[in-house]
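Omission of a single protein chain aside, the complex is shown with its protein chains in their original locations.
So that you can tell them apart, the chains are marked A, B and C in the order they are listed, and the count of residues begins at 1 in each.
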Amino acid sequence: MNSMVRKEERKANKHVASYLVIGGIVIGLMMIFGILMLLQQGGVFDVGPALFYQFLTIHGTGMVGAAALAAAAIMYYFLRQYVDLTPEIFVTNLWLFLVGVVMVIIGVFSFEYASAWTFLYPLPALSAGAWGTLGAILYLGGMLVLGTGFVLFYIDAGRAIIKKYGSLGKGLGWDILSGKRPVDKAPPKAVIASTMVIIVNTTALIAGTVVIIMNMIHVVNPAFTFDPLLAKNLTYAFGHIFANAIIYMGVIAVYEILPRYAKRKWGVSKAFLVAWNMSTFFTLLIYTHHLLMDPSMPKWALIMAQILSYSNGLPVLVITAYGALMLVYKSGIKWDLASGLAFLSMLGWTLGVVPAIVDATIVVNHVMHNTKWVPGHFHMYMGLGAVVMLFAFMYFLAKEDSGIKENWLDKFGLTCYTISFLGISGSFLVSGAISTPRRWATHIPDWMGPAVFGGVSGVLALLASTIFIFHFTRYMALRNKMGSESYEKKLA
Amino acid sequence: MVQTVAWIVSLIFMMVIAGVFAFVFLRSKERRDYEPIKKKWYKARNFYAVTLIIIMLVATIYTLRELPYDQPVYGEGLEPTIVDVESVQFGWKMSETEFKVGEPIEFRVTATDVTHGFGIYDEDMMLLAQTQAMPEYTNEVYITFTEPGTYEILCLEYCGLGHHLMTETIEVTE
Amino acid sequence: MRKNWRNKVAILLSVFAGLLLLYIGTDGFRAFTAESARTYQLMKEKPVFPEVTLEDSNNRIYPFSDFEGKYVMLTFIYTACADVCPKLGMNLAEVYEQVPSEFIGENIVFLSISFDPKRDDPATLDKYRTYFGSDGETWRMARIPDQTELDRLLEEFGVIVIPDDYGNFTHNSAFYLVDKNGVLQEVMDYTKIDKAADTVISMVEEEAGD
Partner (left out) sequence: MGKTRYGIVLFVLLLLPPIRLGMESIMIVHMLIQLPLLILAGWLTGDVVVRKFYDVWDRWNGNGIPGIILVFFITLFWMFPRTLDEALTYNSMEFLKFISLPFVGLLLRGSWEKLHTLGKTFIYLNYLSMFGLFAWLYIDSPIQICNNYLETQQKVLGWGMLFITVLMILSIIHYVFTDHSKENVT
């Protein structure tokens, strides 16, 4: 019986590791495009606008997709310890992801499709002759295939949680908040976070499906037109939620890693439950802060967008980050790559909240929306937060599963990554503060300095990421070499 | 200027956060019992949460007093100049491009093909105001120039391969 | 695994059958509305304009074959129409403006045909034409007094006209371009003015160049 369980676990770990390797490699590749874009903007070389905007499209799409994929692996790894997930669905999602990515890549590079990852209606159909129907269909179709995989994954997780805990409400601890059950009966943190992600991402993916198919119809037959403002709402509801959910899946790794290293218990409290319910609610609603420069929207919706965006900072600032700090404070924690990266990711996330809240302020948004301030804030909480969580989990898994040793190179990687990503996000924020417009293939000389600085920092970040991914592939190779028997022995 | 204030405020808060993380990191090697720490810092958290909420409330109320969406109240007998702006891939069609200092202007911005962004830049290339230029909708920007000079209109929403070429100049004279 | 091979085959078959259904049902994913299907069908069939007698705003009565040797740019309207027809007329006027004047009347004639012969007598049409700057000569407005002739034309050109209880009609709208021999050449989206003008001009130019 025990060996059966272990065998299954090994298989699950293999799938999780495949997710992480693919996610990690795609993230690395996308960094290259990011660097190329910054250097182009900095005037170091000139690839021309067509290629630049193709890079822009693939960079955004690829980063969000790959990070979401790897984060889904984290969610799967920890959630399956509590509920019954279907491995076949997990594998199907990976295959659909790969098919989708291939379609997107062909669409972008072979058919020169470049609508940015936001594919704001009616841009896919009206490219001023830059790309054709086929490119748009391949890209949008690829997104649809990718989305289908994720939908299946979340439905399966939702089904499993409902089966074990009764309902998604209970997965979020509603019966505990209402006082029907004591707080020590609360679901584990991985379940709470997963429930939140299931709710918000299923919503996001449905909105995404509608807007993607609608764009496809418009591309095939431009006589069908749609309301562009509604399309914009759906697009951002999809994009904002889906991108944000990455961090909510990734943080599960932090919840699991830090307590083990600090040898302290990070329990579920009522405040914790309140925080996650708030996050669920706010994440669903605050996408409207992307529409603050659309006065055609109802004014109350825009004012609510500012207020809710502020409030959305509270759960992380007061509960999650604070909890992590308490856990580490005077704990005699053992620092290695996994715990170090987990700690760093909390810093990155919290730091990123600040410029995000600043940008969600209507009067500030009026002069900073669609400047590089926006990529500044999300490179901070994505690059220095979400992606770091993924790397932390890679080191954690490698250590758990194979006992592979870390060396000075990995430590160098950590330092290098921290500094370089502060450089990248910092340079974006500076660019935003001097009004550099976002998504411009060329810059005037005044704007070039920060771009070059960001590009060079990007090279360092790529170097560090390569070290991390290299470490993880070493682990993969090692565990493939070990037959299951020798592995059994080692564990015994 | 709003950008400078936003940048400095962000920088201060980010430095405080980084400082707290660094402090905790430096104290992490020591090993103490968790219970007293929990007790002490949970109490501190209440204070911290309340402070944070108050800061946010004040900031919200302060920043929501005047919104760029509202038409300003014009002085007696002062009629705003209405400028129709139409954006197309890849250029701006404006009914007027020459203005006077102190003249209240309302830009009515729309688009005929895809979504663009209408951003007004001053001579130092600082962004003064913006709105989205969307097909089927008209968005308004209210502005009164206080300095003479050459101002620029830049596209602020990605609209295709000529996005970075969508610029136009407007002249403001005394 | 062996046991359910049939099931797997069935999945493939049903996906195939489903896609085939959609493919055939939309003319290869081209036509999702009956209107686009109709246009697609018309372009394939290229029907000939049937022999009908027109009565125009200047009280002239003549057969359609009078236009032989010229291109005819057609639309179908009724003057009491409050929604589409004015738009149709305005857009046609813009196309008219774009066509170089040396072709107008020489190589191409514009014609708005009313499918409401009861109400749209020459006097009504004469008033209606002034709204769009039609001169009544190079851009004529006419009715077809004979209902059977009218029905045949509508049938041939796939124009669907449904009267409602309030004296209005529900109908489909487009620009039609008929060549020198009365053969339908193009059915164009009436909302895409520039595209329609380009098509018309290039056709007429090609003709004039010969």
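Odds and ends about this structure:
Rule of thumb we're sticking to: contacts are C-beta pairs under 8 Å (C-beta built on N, C-alpha and C of every residue); 3 or more make two chains touch, one makes a residue touch a chain.
Small disclaimer: the values here were computed from a predicted structure and weren't measured.
In the full assembly, the chain not pictured is in contact with A, C, by the touch criterion defined above.
The chain not shown here is touched by just one of A:70, A:214 or A:433, and that residue is A:214.
Which of A:168, A:302, A:316 or A:374 touches the hidden chain is settled by the complete complex: it is A:168.
In the complete complex, the hidden chain is touched by one of A:156, A:359 or A:401, namely A:156. Residues touching the missing chain, restricted to chain A, are 86, 89, 151-152, 155-156, 158-159, 162-163, 165-170, 174, 199, 202, 206, 209-210, 213-214, 217, 223-227, 230 (touch as defined at the top). In the full complex, chain C contacts the hidden chain through residues 4, 6-7, 9-11, 13-15, 17-19, 21-22, 25-26, 31-38, 83-84, 160, 162, 164, 170, 172, 191.
In this section, only the chains that are shown with their structure count from here on.
In terms of inter-chain touching, the protein chains here are arranged end to end in an open line.
Once the centre of each chain is set as its mean CA position, chain A and chain B turn out to be 25 Å apart.
For chain C, no residue reaches two or more other chains under the stated contact definition.
Residue positions of chain A with contacts to 2 or more other chains are absent. Within the complex formed with chain C, the residues of chain A that make contact are 217, 220-221, 223-224.
Partner chain A is touched in their complex by these residues of chain C: 29-33, 36, 189, 191. On the chain A side of its complex with chain B, the touching residues are 49-50, 53, 56, 114-116, 118, 120-123, 126-128, 130, 227-229, 232, 264-265, 293-296, 299, 302-303, 306-307, 310-311, 313-314, 317-318, 322, 325-326, 328-333, 335, 343, 346-347, 350-351, 354-355, 358-359, 361-364, 366-371, 373, 429-430, 432-435, 437-442, 444, 446.
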